[in-house]
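Can you read through this structure? Questions will come right after.
All protein chains of the complex are present and in place, except for one that has been dropped.
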Amino acid sequence: MSFIDNLLAGFATALAGPGILVMIGGVAWGIIGGAIPGISGAVAMALALPYTFGLDAATALVMLAGVWAGANYGGSIPAILMRMPGTPAAAAALLDGYELKRQGYASKALGISLICGTIGGLVSVIVLIAMVVPLGNAVLAFASPETFALALFGLTLIAGLTERSFLKGLAAGFFGLLLTTIGLDTLTGSLRFTFGRSEFLSGMDIVSVMVGLFAVSEMFYQLSHPAGRPPELEGNASTALPTLAELRSVGRATVVGTIVGIIVGIMPGAGATASSFVAYNEARRWSKRPDLFGKGSMEGVAAPETANNAVQGGDLVPTLALGIPGSNSAAIMLAALILHGIVPGPFLLTRHTGLVFTLFAGLIIVNLLMIPVGLVILRGCLAVLRLAPPVLVGSILAIVVIGTYAADLFILNPVLALVFGIIGYGMRIYGFSAAATVLGMVLGVLVESELRRSLLISLGSWSIFVTRPISAVLLVLTLGVLIYPAVMYAQTRRRARLVSAGGAAGTG
Amino acid sequence: MSRQSPGRALTILVVALVLMVFVARPASPQAADYPTRPITFVVGFAPGGGADVFARALADATKGILPQAIAVENRPGAGGTAANAYASGRPTDGYTILFAHAGSSIITPLITNQPGLKWDAFDPVARIHGEEEWLFVRPDAQWKTPEELVAFAKANPRRIRVAGSAIGGIDSFVVLTWDKAAGISTQYIPHEGGGPATLTFLGGNAEMLVGNVSEVFQHIEAKRMVPFLVASERRSSIFPNVPTMKEKGWDVVYAQWRSVLAPAGTPPSRIAALTVAFQKALASDSWKRFNGNAKAVDLYLGPLEFRQFLVNEEARLTRIIDELGLRRR
Partner (left out) sequence: MNSTVRRELVIAAFLIAFGGAVVAQARQIPPGVTTDPLGPAAFPSALGWGIAVCGLLLGAATLVFRGQSSGTTAVLADATPDDDASAEGGPFSPARLIGAIVATAAYLAAFTPLGYLLATPLYVVVVMLIHGGAGKRALLLAPLLVTAALYATFRYGLLIPVPAGILEGIVR
C-alpha cells in the first residue's frame, strides 16, 4: 500500500465507531485537565489511561493524543485569565497573556493561544508524518552537549525579561537555577540542600513555585493595593476573538514558535516548557515590536503557545521511530501501546503500519478538533471575567491551594506556593523579575545535568562543546546574542556623545 | 395528634432501627469487606517508565479478580523514594500499596541514609516478577569477548563509557560491582531513565549500555546493539549464547525484581487478600502476554518469603555498598 493509501485507511479507522466521540472527549478532557493547575498534560493523560483499556490500541492512542493536544492549550487558560499557569508549559504565555487580559483583551489572547497553537500542532504533526524515519535517525545526532547548548541559549532570555535592572534580573535567574539543585542529584547520588527533610528529596515542585511566584504574589499585590475601581476593566472586557488582521500580525511569531517547538521536541531532554520560553525569546528577537513584549504583545502569546503545541509532533519522532519517548507525555503513549500488547521500537512502523497510520490520522483530527472544542470552552471560561474582583481573588487563592495540594496530597506544595507568593511579592516590589526565576528553574535542570553529563561523555574534556557541530553553532549564537546588545549599546552611547558634543546641552 | 400517630411513630422507629443496624454495621476487618473502593498503587517513577508500565499491567491483570480496581498514582522523584515517603504517611487500611524494586526500596535509602524510606519501614506484600540485567555493546565493537573488553579496560582506565539510569538504581550497581569484581574502572554515565541512556548509547556517546532487554529488544533485532554479558545466576533463555558474569569469574548477580509493599501496620487479612489476587493475576492471559513481551519471569513470593528475601537482599547489597565505599555516614 502506498503512503497515501495507508494514510487514508488510517483516517477511515480513526473516524470509525466511537472514534470521533472518543477524540472529542479526549481533547475536552485535555483542555480541562490542562487548565487545572497541578494537572499537567502528562498527568491528564495518565488519568485517562485506565479508560483506554476497554478500547483497542488505535483508539486508545488517538484519545491520548487528544488529551495531550488539549492540555497544551488548556494550560494557557488560567495563565491568561488568572496569571496562574495550568501547566508549566503555559508559564511563558502569562507574561503577555495576563497583560492582555488586564487591558481587556483576554478573549483575543485566549483565541490566539488556541488558533496559533492549533496551527503549530498541525504543522508539527504533518512534519512528523512526512519525515518520521529520517528525523528518527537525526535524533541520534542530538545528545547532552546539544541539549546543554540549547538550554544555555534559552537562558539568554533573561536579558529580555529584566526591565529595571539587568543585575537584579540576573540574580533572579541565578536564584531560579539554584532552586533546581535542591534534592537528590541523580548524577552522583548526593543530597543537596535538603536539610534532612525527606519532603525536599525530589526538589522544589515547579508548579507550586510558578503558581506562587506569579499567581499568589499577584493576589497579594491586589489585596494590599486596593484600588478605587477594579483595575481589570481598564479597557472594556472584550469577548471578541482575534481578527484575521491580528492573526496575520502574529504570523512571524507563529512560524518561529512552530520551528522552535518541532526542533526542541525532537531533542531529547528538552520539552514543552523549555520550548515555550525559547520561542518567546526568539519571537521577541525577530519581532518588529520587541518593546511590546511583556506589556501585552500578542506575539508574546502566539509564540510560546504555538511552540508548546508543536512539541507534540517533534516528541513523537523518537517515540515512534526508536521506541524511546521524547517526553513524559510521549511515554504514556508508549505505555498505552505496551499495555495493549504492542512492543514499541524501531519496528513499530513496519510491523504495525495500520496502527501507526491511524495514529497519524488521529493526530491530525484531534488538532483540528481543538478549534471547535477549544472555542466552546473558551466562551465558557470568559465567564470568569464577569466575577467581581473580590470573588475572583478569593477563588484564585482557593484554586491555588487545592490545585497544588492535589499533586502530592501533602500540605507542602500549598505551603511552597504561599512562601513563593511572599517571595514573589517581595521580588516585584524590589525590582526582581519573577519570570527570570521561573526561566532559571525551567532551564536550570537541563543546563546543569546536561553539562555534567556532557563532560562524562567527553571523559572530562571541555572541547566536546565545540567539536560537535550543532552544539558549537548554538554556543556561538549564545555568545553572539550576549555580545550584540553590548556592542549596540556602546555604539549608541558613542553616537549620543557625538551628538551632544556638537549640539545642544545634553542631560549629562 | 391523632389516634394513628403512636402506631405510625412506632413503625417509623422500628424501620429506622432496622435501617440503622444495616447501615451502621461496625466495619469488621474481614477480607469479605475489602476492597470496597479503589486501591491506590503508588509508583515512584514517571508515567510510561518501566515501573509505571509494570504497575499498570499488574493493575489491569487484577481486574475481575478484585471487586475494585487498582489505580496507579505516580509520585516520581528521588529515585523512587519520594513515593516511599508519601506512602508511609497514608492510612494503614489496605487502600494504599507501594511499588518497590531494589533501587527504590533498598539501595537509594541506604546510600542517602534515609532508613525511614527503606523496605523495612513497610509491610511486604509480594514480589511479582523480574528481569535480568544486561550489558550491551555495539555490533561493530572492537571487543568480541568479555575478556578482551576487560583487558582493554585495564589498560585504559575510565575510558569505556557505560550509559545507564540514575545512581542508586540497579543499573548503576551492576556496573559499579562489575568494575570492582573485574578490577577495572569504567566511566558510568547516569541518566534520568533507561530511555535517555539508550539514546546516548545509540548516538555513539557510550561504548556500553546497561539495562533490561525489554526496553531495547527491537534495537537488538535491528542489529544496533548486541547483548554482551548478563548479570544473573544462569544463562538467560532469551539469549542463551551470552555468558553470565558469574561464569567469567565475576560474582555479579542482580535482578531487576519488581514488587508491592504496603504501609506498615496494614491488616494481615487485607495483605492476604491482595496476595491471593496477585497470584491469580499472574495466571491471567493479559499478564502472561505482558510478561512475554517484557521478557520477564514471574518471581512470585508471598509476604513471609518476600520479607525473608528482602532481609537477605538488603544484607547482600549492604555488603556491596560497604565494599564499594558508598555508604553515607
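A few remarks follow.
Per-chain residue numbering starts at 1, and chain names A and B are given in the order in which the chains are listed.
We adopt the following convention: contacts are C-beta pairs under 8 Å (C-beta built on N, C-alpha and C of every residue); 3 or more make two chains touch, one makes a residue touch a chain.
Since we're looking at a predicted model, the values are computed, not measured.
Contact with the chain that does not appear here is found for just one residue of A:Trp68, A:Tyr280 or A:Tyr425, A:Tyr425.
Of the candidate positions A:Val139, A:Ile399, A:Leu439 or A:Leu475, contact with the unshown chain belongs to A:Ile399.
Among B:Ala57, B:Ile111 or B:Leu317, the one in contact with the hidden chain is B:Ile111.
What subunit A contributes to its contact with the hidden chain is residues 36, 39, 47, 102, 164-168, 170-171, 174-175, 177-178, 181, 185, 187-193, 216, 219-228, 230-231, 388-391, 393-395, 397-399, 401-402, 405-406, 409, 411, 414-415, 418, 421-422, 425, 429-431, 448, 451-453, 455-456, 460, 489, 492-493. Hidden from this view is one chain, which touches subunit B at 38, 71, 111, 167-168, 172, 176, 188, 190, 324, 326, 328.
Operating definition for what follows: only the chains that are shown with their structure count from here on.
The centroid of the Cα atoms in subunit A and the matching centroid in subunit B are 32 Å apart. Taken in their complex, subunit B has these residues touching subunit A: 46-49, 52-53, 56-57, 59-60, 63, 69, 71-72, 74-79, 81-82, 85-86, 89, 108, 111-112, 114, 116-117, 158-159, 161, 166-168, 187-192, 195-196, 198-200, 202-206, 216-219, 221-222, 224, 289-290, 293-294, 326. If you check the complex, the residues on subunit A that touch subunit B are 42-43, 45-46, 49-50, 53, 139-144, 183-184, 186-189, 191, 198-199, 201-203, 268-269, 318, 322-325, 328, 330-335, 338-339, 341, 343-348, 408-410, 449, 453, 456-457, 459.
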